[in-house]
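Removed: one protein chain of the complex. Kept in place: all other protein chains.
To keep things simple, chains are lettered A and B as they appear, and every chain counts its residues starting from 1.
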């Protein structure tokens, strides 16, 4: 009952960069602490890594991931394209090596530039085949997709339905390629937020019991009066907008972004106090055995109870992987009550 | 030709409340007069009525509805859930008793928390079965659904297509459960308006020849400088936004809301005058027999004519059930012309 899948933060890290330590960013993600530690770390072998460093990126990933005890999930992003078989061939090779090398350590792979349902099924088939070849149980290697083509959005409802019965875990928005595919013009004020798409992404994730994750935000820094500083405001606005629409998490490119996305996508003190105390009062009333339970003038049916319980389960899931975050963020007494609560409705 | 289905107002009334007269709100809806009288009265046996009063709510409904000559439509809301069979069992029992007891008096039932198309078809099947068991003609008990789950929105296009060939009458938005299902966070400024969903609801209703109805607005009152007063502004803004997007009606929780939704969703004096006079001039030109008719420099083809006619038919439908509203709202001469007009194109 406590099994809530978390992805407040989808942090990509280039798997190899042209620096002395080519695994600098990957290592930094794997060792991040406190609120800088993401729920998902995504070693990026696709657009984040240069073509001539992709092999090294794959090696870095296979070598480094087992070296550290990363408490979150590991989801390498491989190459793929609905319109180019050479990308799919490289993607298959990357998945094969990842599963062969660190199949026990990764939670799944992130597949970019998928097209219509058939292409998503094709990617799923590749993972299934490789998983089985290397002796892993069916479904042990998950799949997440980047929604960044007209075709993927066109088929999103079918993909969501397929997702409800398959290894699909998350729908992640990819605005850069999406805008390019649609020929969206930046006439000086950037690109649209694509609110219609975000609403749909949130809806289809809910319909298919999937996670939904927003796109990257790359205006990392601002300049004013000679000073360059981290653009905390605009990223927070995007993350809050995503939470407002029911997306489960946000894309992070940078440790400070991870702090912000982790924070916005967890229940705040007030929300947690409210839902914990509702369940406590519900449990007390239930113990008195007077039949249906009323709280604050409202009857608590199973659906209402589930909403309270969801808050508690989410905090427990965060606590299970990142106790330093919950301990820093919540009052000690409240956290204790959260962890002790009986969550059964009947 | 005059048969335009009306639902400017979808007014829910708890079927039983813990008061001396447990049918207080139901009775008040059934006896409302003037602009406080809704087009649809929805005795609510679902979320509006406490679990321990649901039986009494059903009894109240079966007892009271035949007692009054309610000129609008009666649409009890029963229990249902795409994800919980016990809710569906109770819903089936409620529908059975309603049809057995007052099958002649109700126009249909409102089914909440439907899921994908298959679940909507399942609900439709339950109604069909009960209708036939009690000897009613096929289709005499209508069905409306609350769109409040990710699955229902995901399948909305299929549901609309199914609706075009079935007993489905209206698509009603349910924002509270919808926001909870999607995990939408209220970060201090409430929930989104879900404009993408509203546009789709309006479109799919049109595509399936269904009615589309907005969601409830529960900030009934405002406080300022010590005074608590009815929040007329914000509700009107919501209703106008819904009308702007082509929704046919709005949800009302309260007699003053009913006044406002009834008013916004009927043609205003200027619109009626414009369309009545267009038809009058069209009829005069037609009588002269000079071929195609031009009005204000525009040719009147059948599609254009239908737009004018629709305004007139809507006012006639309101007049048929609520003459006190049309007589109060429109100039006597204009109303007379509206009722007399020949509406045939050829």
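We adopt the following convention: contacts are C-beta pairs under 8 Å (C-beta built on N, C-alpha and C of every residue); 3 or more make two chains touch, one makes a residue touch a chain.
Since the structure is predicted, the reported quantities are computational estimates derived from the model, not experimental observations.
Peer 1: Among B:97, B:206, B:283 or B:321, which one is in touch with the chain left out?
Peer 2: Missing-chain contact among the listed residues: B:206.
Peer 1: Taking the entire complex into account, which one of A:128, A:179, A:220 or A:339 touches the absent chain?
Peer 2: A:179
Peer 1: Among A:8, A:92, A:153 or A:337, which one touches the chain that has been omitted from the display?
Peer 2: A:153
Peer 1: Across the whole complex, list the residues on chain B that are touched by the chain not included here.
Peer 2: On the side of chain B, residues 157, 160-161, 195-196, 199-200, 202-208, 240, 243-246, 248, 264, 291-292, 294, 299, 301-303, 307, 310 touch the unshown chain.
Peer 1: If you put the missing chain back, which residues of chain A would it touch?
Peer 2: Residues of chain A in touch with the missing chain: 47, 50-52, 81, 84, 113, 116, 149-151, 153-155, 177, 179-187, 189, 191-192, 194-197.
Definition applied: only the chains that are shown with their structure count from here on.
Peer 1: Approximately how many whole Å separate the CA-defined centres of chain A and chain B?
Peer 2: 39
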